[in-house]
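Every protein chain but one is kept in place in this view of the complex.
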Amino acid sequence: MRKIRLAAAILAALTLTAGAAACSGSSGSGSGSSNKGSTAGGVKHTGTVSLAWPATPDFIFPFAPATNTDGYNGNLTNELWPVLTYSGDGGQSIVNPQESLFSSITWAPDDKSFTMVLKSWKWSDGQPITSRDFTFVYNLLKYNWQNWVNYFQGGFPTDVTSVSAPNEHTVVVNLNQAYNPAYYVDTILNEVPLLPQHAWDKESASGAVGNYDETAAGAKAVYAFLQKQGGDMATFATNPLWKVVDGPYTLSQFQPNGTYTYTANPNYSGNKVYMTKVVNEFYTTDVAELDALRAGVLDTGSLPLNDLQQANLLKSEGYSITADDLNAFASVYVNFWNPQVGAVFNQLYIRQAMEDLINRPQIVSKIYSGDADPGNGPVPLNFGSLVSPLEKSGGPYPYSPSTAISLLKSHGWNVVPNGVTTCTSPGTGPADCGAGIKAGQQLSFVYAYPSGVESVNQMEAAIQSWEEQAGIKLTLKTAPFNSLIGTIGTCTQASHPASTCGWQLFNEGYQPYALYPTGNQNFNTNGTYNLGGYSNPEMDTLINDTDYGNNAATFLQYENYAAEQLPQLWLPDSDFINVYKSDIGGFLPGNPFSEAINPEDWYYSS
Amino acid sequence: MTAYLIRRVGQAILVVIGVMILTFILIHIEPGNVARSVLGFRATQARVSLFNSTYGLNKSLPAQFWSYVDEIAHGNLGDSLYYQQPVTTLMGERLPNDIVLVGLSTVLALLIAIPMGVYQAVKRGGVADNLLTGVSFTLYSMPTFFLALLLIGLFCVQTHIFLPTAPQVQNWTGLFADPRGIALPVITLALLSVAGYSRYMRSSVIDTLAQDYLKVARAKGLPQRLLLFRHVLRNSLLPIITLVGLSLPAVVSGAVISEDIFNFPGMGQLFFNAATQHDFPILLGSTLLVGVATVIGNLAADIAYGILDPRVRHVSH
Partner (left out) sequence: MSATETPPVAAAGGRPLPEAGEIATQGSGRLTLSAFARNWQARAGIVIVLVIVCFCFLGPFFYHTNQGVSGLNLNVKDLAPGGNHPIGTDDSGYDVLGRLMVSGQHSLELGFAVAILSTVVGTVYGAISGLAGGIVDGFMMRVLDTLLAIPTLVLLLVLVNIFTPNVLSLIGLIAVLSWLNIARLVRGEVLALRTREFVIAARMMGSSKNRMLWRHLLPNAFGVISVNATFSIADAILYMSALSFLGLAPPPPYTDWGAMMNNGLNDLFDGYWWLVYPPAVLLIITLMGFSLIGDAVRDSLDVRLRRR
């Protein structure tokens, strides 16, 4: 079972993409040949493999409406219509040249425009992929971005001033400001697939194909038509629209809230596909999936727990196990605008004390059996040269209860280990509790997290126990994820309604990165994923510099600042553990951006 | 009897309406609104408002309820917010699966429990009786998930006799394609019910055996076996019928935990997911169905009692 659900969904939306480009600041030479080395001898040219998913897709048109947040739609569509930039190649965090849709991207010296050359690939019906397909996408989104779930503030396409297509395979895009090319290619183009204009540019099922997308009214009509078709689950596998693909697979069978099956696209222009049939099964719980693995009826799956015992058992039943880093960070959201304790959280020393009390190394060694990123700051260690020395050496907050206690004491708190610490010196002086904190204020918080994953339960109980050493009392609150989010919303200075901002601490899971680990959306004011409403002008400036400038040192400066400022409390992020039948080749090295699920790379040896 | 039936049916309808109203209120009493649960916590206020107006959630509660009742009157249970499919379609796919599951397990349970109960009653107080009592109570005291996992461990992991997950089918006939997939869910549910049925069977047979008219029959020289089959069994089965009638709602409400563990595509799974996702069209539709089933089940049980004891029928209304 993938980790906590919604997080996994967001991961899928952001990262299961197909594309490749050179990326500045990445590690390795990117020779790019992933795992096709040994296909020369003894490979079966057909094969069936089964996968497990914890949720099912409900939308097949790659641009889902703004109200549809089912993250598993990305899993469904990315094998059919890959995105321009494919993240991850041969286990490295670089753009994948084989599976991306363009052969080169060249930026203008002022970083305000780029020229993209598309590969000479074909659609499954034989028609060539051309720049017209890109302008089709741009036009559709230009007039309908409000109804696109993956649109983010200020991004594509609203940051584009003009697009031109000088020839069949070239696209020139002009932007309204200078961008860090790595950020744009890795993060923004990571969301954009190509769509078949020659088959989809129509306003009704029986209508003719035309250039409707070139007018506002036409683009809206086409988009509305495609979205309507896109939600009709009964016809996912039969609608002729969805048969026109440029990815490695087509959808041959689809059962709503059940199993769906891919068949290899014989006209795929990329690398040859050996797994010709992929059965995507649906398991509601970890336990059911695990039982299926143990009984040998599932070919690949993920291990819900980082549990050595289980791994050994499965190995003896013919499975191989891999533990791979995820390019993500895990954290505890802090609600800076909670009426009762927001003022307390606002004090940096309080957050520092809380972080000092989280024994991250022990979480890694005891709960995750060593298979986790240590969580020393916002950037996980597998980002290579983008990781600052501060983070590499353990981050600014190693486990130290004594530091936490003295921090609190020196700010006027009466520390009661295993009890509740209270403020005895209100005020704004250097030895006082801080602005907005009254005398007698308790360090007692409600800490919410989704139920259902055993290792998470263990971690939260441990954190509760560690915080108690300084009298910080955490009351745990757990419920199924979908119940929790009814009462947890984004809280900012401008808007923190009582119904959704009563939460205080919240651990959702992990937040994935694209190839470029920007703080944008996570820690900037009004960022989409900035749940707790952290707002700091200096942080905003630093993030801006990393996204729109092109200076490697700037990134490290931002990273250290974020690590120290604790906009969220850092936690270790566990690896994902994949289990696969040992006779499946090409599984390794796993792509961290797709949780190693790349059936187009697999094969059975003969 | 007819007047009684008509009265009860009338009351039944009132009960179902009461159930709908109560569930409707309960669903909306949850803090945080439905929109946010469906859209996720990063939804902007604009999206939330769009959602609310699309689904009529910004109308007053009575107005919403009224429009829902209106829909039902036209045979429309609405569309699921998550699956974007009609509730009736979703339920129609899964209900037959549960009928198969609960039906088969009840049959299996009865096949075991009835002979067991009779045997225990006849051999009352003996070693066999006490042993079987022990077995019954052990099964009764086991949490569902524990029994399910033990069986999976035994039959799927240690040996490979059965499959640990049910087939994911859209049509109930597909459940039988590989019987190894539904064997364990059926067996688990059956074993859990055996305890209840066999205890009732046992005490019912004991009571019947003590009846005066049986002594007379025996005095007349009727052989034991004939007694058992002709008189005892027939008369003792009534409480069992009552029990079966009362478990009718389980067919439509599904068995949440078993379905969870065995990945069985049933109503229980549908309902639990809808409950956590706040998918209220499904919740209301299922509640309606469960309400109707409960009422029918109770009615059947009461009628059986009425047959059993005419005095009860006379006294109550």
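We call the chains A and B, going by the order they appear; numbering starts again at 1 in every chain.
By our rule, contacts are C-beta pairs under 8 Å (C-beta built on N, C-alpha and C of every residue); 3 or more make two chains touch, one makes a residue touch a chain.
Note that the coordinates shown come from a computational prediction; the quantities given were computed from them, not determined experimentally.
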*Per the definition of touch given earlier, which of B:S49, B:T89, B:T133 or B:Q168 contacts the omitted chain?*
B:T133
*Out of A:S103, A:N211, A:Q362 or A:S425, which is the one that touches the chain we can't see?*
A:Q362
*Footprint of the hidden chain on subunit A, which residues?*
286-287, 290, 294, 304-305, 307, 309-310, 313, 359, 362, 366-367, 418, 446, 451-452, 454, 457-458, 460-462, 464-465, 468-469, 475-480, 483, 486-487
*Contacts of subunit B with the missing chain: which residues?*
7, 11-12, 14-16, 18-19, 22-23, 26-27, 29-32, 130, 133-134, 137-138, 140-146, 149, 153, 157, 189, 192-193, 195-196, 199-200, 203-204, 206-207, 210-211, 238-239, 242-243, 246-247, 249-250, 253, 255-258, 260, 271-272, 275-276, 283, 286-287, 290-291, 294-295, 298, 301, 305, 308-309, 311-312, 315-317
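By definition in this document, only the chains that are shown with their structure count from here on.
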_I'd like the Å distance between the centres of subunit A and subunit B, where a centre is the mean of that chain's Cα atoms._
41
*For the complex, which residues does subunit A have touching subunit B?*
6, 58, 66-67, 69-70, 231, 233-234, 255-259, 281-285, 287-288, 291-292, 294-297, 480-483, 485-490, 495, 499-500, 528-529, 531
*Residues of subunit B touching subunit A in the complex*: 30-34, 36-43, 45, 47, 50-51, 54, 82-85, 90, 149, 152, 156-157, 160, 163-165, 168-170, 260-263, 265, 269, 273, 276-278
